[in-house]
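FYI, not all chains are in this one, though none of them got moved.
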Amino acid sequence: MTDRLSPDTLRIALPSGSLQNSTFELLGRAGFHVSVTDRGVFPRVDDDKLSAVLFRAQEISRYVAEEIVDCGLTGHDWIVENGNENDLVEICELVYSRASVNPVRWVLAVPDESAVKRAEDLAGGIIATELVNVTRKYFAQRGIKITVEFSWGTTEIKARLLDAIVDATETGSSLRANNLRVVETLLTSTPRFVSSRKAWDVPWKREKMENIAMLLRGALEGRAKIGLKMNVPQAKLAEVVAFLPAEKSPTVSRLADEQWVAVEVILEENQERELIPRLKRAGASGIITYPLNKVIP
Amino acid sequence: MTDRLSPDTLRIALPSGSLQNSTFELLGRAGFHVSVTDRGVFPRVDDDKLSAVLFRAQEISRYVAEEIVDCGLTGHDWIVENGNENDLVEICELVYSRASVNPVRWVLAVPDESAVKRAEDLAGGIIATELVNVTRKYFAQRGIKITVEFSWGTTEIKARLLDAIVDATETGSSLRANNLRVVETLLTSTPRFVSSRKAWDVPWKREKMENIAMLLRGALEGRAKIGLKMNVPQAKLAEVVAFLPAEKSPTVSRLADEQWVAVEVILEENQERELIPRLKRAGASGIITYPLNKVIP
Amino acid sequence: MTDRLSPDTLRIALPSGSLQNSTFELLGRAGFHVSVTDRGVFPRVDDDKLSAVLFRAQEISRYVAEEIVDCGLTGHDWIVENGNENDLVEICELVYSRASVNPVRWVLAVPDESAVKRAEDLAGGIIATELVNVTRKYFAQRGIKITVEFSWGTTEIKARLLDAIVDATETGSSLRANNLRVVETLLTSTPRFVSSRKAWDVPWKREKMENIAMLLRGALEGRAKIGLKMNVPQAKLAEVVAFLPAEKSPTVSRLADEQWVAVEVILEENQERELIPRLKRAGASGIITYPLNKVIP
């Protein structure tokens, strides 16, 4: 186990905090097993050509842009906040959990009882946020004069002490629980895999990053999909296949009993619950579904 | 996230407490991803046509019968206790965990040292239970006069303070640990998926409930089964297939090497450990088994 | 649930402590579901012909040799320490977690600043260890006089208070964290499944132990491997297959579109991340990988 970032490896920054567990889990599915000791910041990866460091998601784009690491997984929001959009190569977007998790939205919010209806109504006011630069730019572009203060957490509370806040939300439920109302959305954000320009120009690093991106996307697809097998009467094959999503071409094989064929197809996991009852009613039998690790088209 | 039950959705009640985690896990395998915030009672489901509420298993049949929700997952025991057997449609029985979990039995139990041998010996006595109505009816039908008191938990203790208890048990180990002896079984119970009569008469609700029932049963089957593939010498095919459970018809495919065939079959997971050594000894090779999500016959 | 070891079952000792969870998990994958109540030492197994007891790994070989149990899972190190090598039948070696976990090494270690370079330099010194007999024998065979003391834990600390320690290590990181230096390795150890001579001579016990060994090894293989399916243009088949590990013979099937064939193969999970990008670049498409439960060659 090393406690430094080795210069002859691909140095990758991973987000600590709320994204850490899901990032490790995703990397594991992609084939990179990451473990971290208590309080350690240099996780161990089972790949000699890769060394990792944990940073707060807020910082990662800066350290990639400064070439302290070669690449990193971070949110689009912090890339913009740090002003690193033009300093980096964005290798791919990764929507960690497709069905149930919405992208993060940074919204301008005020108390339910506030008179503020639009951003303009805040002119002259004070806003608390963790995303200071994005907020300042947003109001400056609209010609609205405001004061923006950095907030160290429990931002929701400050919406009542000051005039408004800009805070991150997925479902809006935390805002509602604090009796706050969304006025406008400033920025929508998803995780990104980014590289420094310099690392991108080193052929072996670029190939390794492209491989990692392919495996990460394959793992995300694998989690969102399932394999399905069923037996279908030859006579009803066309009818059954018509239920399957158009872009899928199922594999059809003959069975010993020539009245029946075996059909196998890869489906979105969230189509399964709609499709299975239809397939069954259309005559399919012996339907089984099984989990996938990776799907690479 | 809604914090109310929306009237244009199928409103389903789920059991909080000891059954909550296994119910959520089962629904997830069926394709309905349920999540709940701390202390929340309105879990979020990733299906716009479904809204859920958490109640104690004890209450669910009542709220279904009163049409406050359309349907629910609850135990047969509480349906009977609440006297809702004729007010509901029982869509299906669900044995949550087939191999290791026995159905719940509600038993009449007395201290090991008690002279009571049969229910009749309790005439004139006091019994503590959470299942008051079932217990009263049971003794009334036998013409035995007893007093039944509602017990707020730690019922086992009361077997020594009063005369007997009626308590739920799966394996009997908690009773034995308290030095109690089972006299008779009053009721055996498994989880049920139930609907109100009114919801059952609404075509789209009925279809949705039937689909959910099909997917829940498919997920339970998928957990109890596995897929098995193996290569078998053509010459030994009959002998190997003879080991497989009679009702299963395996899929047999030809291989490049014509001396061998590939055989694929779905098995009960708990047959696997007996079958694999036999198949191996009978000449099978390259045996692999893989997990299943759902099995729908 | 029994709380004794029944004489007409195969009585198996399982290691409590640090190996307990991974042993239960492995047995579960092999098809034997083991559960244990709080503080219980007689775990429940879902096999009527098997009864289990939990002992410290240090003791198990002794109780097998004394025929108090029929068989057990324990480490090679404690078999040697207890001097039971010739009293037992070693049924199989089991490397619990193939890729990431190294075998345990028992090493002679001294403080970084110590003058000791070889075992000989310790003549006349005091050594603390949990593995007293192995250590004494090791030095006796080399004709070096030392005192060996049994250590009750936190052995690393004693390297500075006395002259040296003999301690178990997997990666060496705990030694380095205590600024200790490895001088020599005394013993390398992996888990073993062992039987008493007497049980081995009872035909039904021997067959059951051989079956268990086959299923345990199959489960370990199943965890280390994955299934891979892909579609390959007929024209590129040879090129793609050349990337696959030499010893694997993939199953090739025809598809409806005769330009393409379907290829299926079982791979080491840790080869996947290297192979997939290569297969994709060589022309494979529709690559999916899926998990396995067991692989029995």
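Lettered A, B and C in written order, each chain numbered from 1.
Basically, a contact is a pair of C-beta atoms (placed from the backbone, for glycine too) under 8 Å apart; a residue touches a chain by one contact, two chains touch by 3 or more.
All figures in this text were calculated on a predicted structure; none of them were measured in a lab.
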One sequence, 3 chains in place: how many copies belong to the entire complex?
6
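The criterion applied here is as follows: only the chains that are shown with their structure count from here on.
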Copies subunit A and subunit C touch; is their interface built from the same residue numbers (over half shared) or different ones?
different
Given a C-alpha superposition of subunit A onto subunit B, how large is the rotation in degrees, taken in steps of 5?
120
Taking each chain's mean CA coordinate, subunit A and subunit C are separated, in whole Å, by 36
Give the residues of subunit C that touch two or more other chains, as numbers and ranges in rising order.
253, 290-291
Which part of subunit B faces subunit C closely enough to touch in the complex?
99-100, 171, 173, 226, 253, 255-256, 262, 269-270, 272-273, 276-277, 280, 285-291
As the complex stands, subunit A meets subunit C at residues 1, 30-33, 35, 46-47, 210-211, 214-215, 218, 222, 227, 251-253, 266, 290-297
